[in-house]
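Yeah, one chain of the complex is gone here, protein chain that is, but the others are all in their spots.
Chain IDs A and B follow the sequence of writing; residue 1 opens each chain.
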Amino acid sequence: MRHPATIACMAICAIFITIAALGPLILPQDPLAQSFISRLKPPSAAHWFGTDRYGRDVFARVLLGTRWSLLLGLAAPLIAGVFGTLIGAAAGFYGGWFDRIAGRLADLLMAFPSLLLGILLAAALGPGFGNLIAAVSFAFLPRFIRVARAATLSVREQLYIEAAFAVGERPIRIVLRHVLPNIAGPMIVVATLWIATAIRIEATLSFIGLGVQPPQPSWGNIIRDGLTNILGSPWPVVTTGLTLTLCVLAFNIVGDALRDAIDPDYRE
Amino acid sequence: MRAYVANRAIDAALTVWLVLTLVFFAMRVLPGDPAIAALGDQASSDQLDAFRALMGLNDPLGVQYLRFLWEMLRLDFGQSFRTTEPIGGLLAAALPFTLELATAALLVGAAIGVPAGVVAATQRGKAADYVARVLSLIGLCMPEFYLGALLLIVFALRLDLFPIMGGGGAPLDRLHHLVLPALTLGLVMAAFTARLTRSSLLEVLKRDFIRTARATGIAERSVIWHSALRNALIPVVTGFGLYILTMLSGSISIELVFARPGLGTMLVSGILARDYPVVQAGLVVFAFFVVAVNLTMDLLYAVIDPRIRTGNA
Partner (left out) sequence: MRTTRRRLLGTGLAASLPITAGALPAFASASDNIIRFGLSVEKPASLDPAFGIQGADNTVTRQIFDAFIDPPYGTFNLDPKGMIGEAVEAWEMAADSRSVTLKLREGMLFHKGYGEVTADDAKFTFDRLRDPAGGSQYRVFYAGVEDITVLDKYRIRITLKRPDPTFYATSLIARGAMLVSRKAVEALGQGFRRTPVGSGPFEFVSYDNERGVVLKPFADYHGQKPQVAGIEFRYVPDSTARTLGFLKGQLDLIEGIRLPGWLDEVRGQAPKAQFDFTRPGSQNIIAFNLTRKPFDDIRVRRAIRFAIDRKVFQQAYGELYGDIWAINPPEYPGAFQKGQLPGDLQYDYNPTKAKQLLAEAGYPKGLSFETYISQREDYQAVMIMIQEMLRAVGIDMQLRTVDHTAYHTDNLRDQNIFGMNSETTAPVGTSLLQTYFSSANEVRKDGKGGRNYSHYGAAMPGIDAELARILDEPDLVRRQALTREAEVKILGDLPAFNALSLHWVFARNPRLDLGYKINASYAYFTLARARFVP
């Protein structure tokens, strides 16, 4: 946690989160405003990332796009985490047929890389940000179910659970009071680890055309649009992609560091 | 062994069923009215009725579901809404482009990733190790479509060494078109492979038989490249299934970057054109792939590692 690179990455994550939270308040220019006098400009003091074919400021668009990326980056692991924890904990705690079915389904879906499952589901659901969140959350779900189930199984062996049973506490109460608080730690770690992947998936899906729809800017669709115009100016692609890579990198490293700090034994 | 194979086959069949079910319900139930999803919310009621009749959407959901499963299992994908071409033909035209991309990327990934991993492990803590690790970290974080776009800008647009777009025609031309996309995906895969090779090799180098080999005076180079690497590569090779699947998902956006007429392009243009049967077929084929790759890898493990056959692992 103390490594300078980790600290730098934490600062970068904090900056991205701040940008996303403040959103329109800190935009240097209107990201949708067109100006044909200053189109396809290379980076300059006035336009840090240059301008696109409509003369829109790419930096402002990237800043605004941060919102979508982080919104999905945080929402998908959160949603998958909540549902995955509940299902996994129930499966692990109660066992029986529910455990067999939920565990088996989760295992089968684990066969799919989360990006592929996300793309397939988003393709089936159609374009739109709401669908995107649904698709990616679902793609993550089996991972969370599996971790929650395993964590619950080990917690269930603990003496205090047996003690709780012995004093006649109702199972639902045991789950709420003893199981969930004890597996929350590892679940948060897992959720953190998936933020970077979620951001990447959002970018990929917006690039494909399934995510955020123009003229709302998102990192993925800025790159897609820039790609149709690389002859005029490669800058929107280059700068936006750099931002995206930096963000994924920072969240990855922070996630790894957090995992090592809290749970040195955890291996994906 | 027979029981193991049977179990794997049942798993595969279950996965196919699960994915078909997901696709079916995602396309029909979740977005509300599938006819509206397909035709847009401005479509008139007449159009919606016509569409529902055409798709058999007026039948009970259970009937539709069974019919869908039956059609998909027979690989009967129907025809495109838009061009009325049979989808089987579209798939047959698109598949080779995706398959050759995945194969080439696999080779590139192994050719770069394994040596890089070995160097990093043997030079542990030194500059080479550091460089390899940073590069592979960046490779893991950089979305493949961005890497592809950068390679396109530099090698096709600026240096003019490769064609910009398309899949190519004659065999040599096709190979020429393949280089950049395969390099893109291959580099991403090399990042995975290098990482895994490094950690696996470091693990092996700690083991007793390596110490013994070194003690008996066998040349260090031989120790590493023969004894150690052979053992270290087992997890790498068995990880190939995961790589192939990762590449399959990466191939979709890469095909878009390089305008390759493969499966991913077909899927995405199907989505754009709201060509329902095409999207459905594309999804199902991807799912079949995942299952086939997993099943193959499972069976390969069994051949490689006898413990699995008896069910002890």
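Everything below uses one rule, namely that a contact is a pair of C-beta atoms (placed from the backbone, for glycine too) under 8 Å apart; a residue touches a chain by one contact, two chains touch by 3 or more.
Because the structure is a prediction, the values reported are computed rather than measured.
Among A:Ala46, A:Leu176 or A:Leu231, only A:Leu231 touches the chain left out of the display. The residue from B:Val5, B:Leu99, B:Ile164 or B:Ile218 that touches the chain not shown here is B:Ile164.
Contact residues of chain A toward the unshown chain are 32-34, 36-37, 39-42, 50, 53-54, 127, 209, 213-215, 227-235. Where chain B meets the chain that is not shown, the touching residues are 39-44, 46-47, 50, 82-83, 93, 153-154, 157-161, 164-166, 169-170, 259, 261, 269, 272-275.
To be clear about the criterion, only the chains that are shown with their structure count from here on.
Spacing of chain A relative to chain B, judged by their CA centroids, is 21 angstrom. Residue ranges of chain B in contact with chain A, taken from their complex: 11, 14-15, 18-19, 22-23, 26-27, 30-31, 37, 137-138, 140-143, 145-146, 149-150, 152-153, 157, 242, 245-246, 248-250, 252-253, 256-257, 267-268, 271-272, 279-280, 282-283, 286-287, 290-291, 294. The touching residues of chain A, counted against chain B in their complex, run 104-105, 108-109, 111-113, 115-116, 119-121, 123-127, 131, 134, 196, 200, 203-204, 207-210, 223-224, 226-227, 230-231, 234, 237-238, 241, 244-245, 248-249, 252-253.
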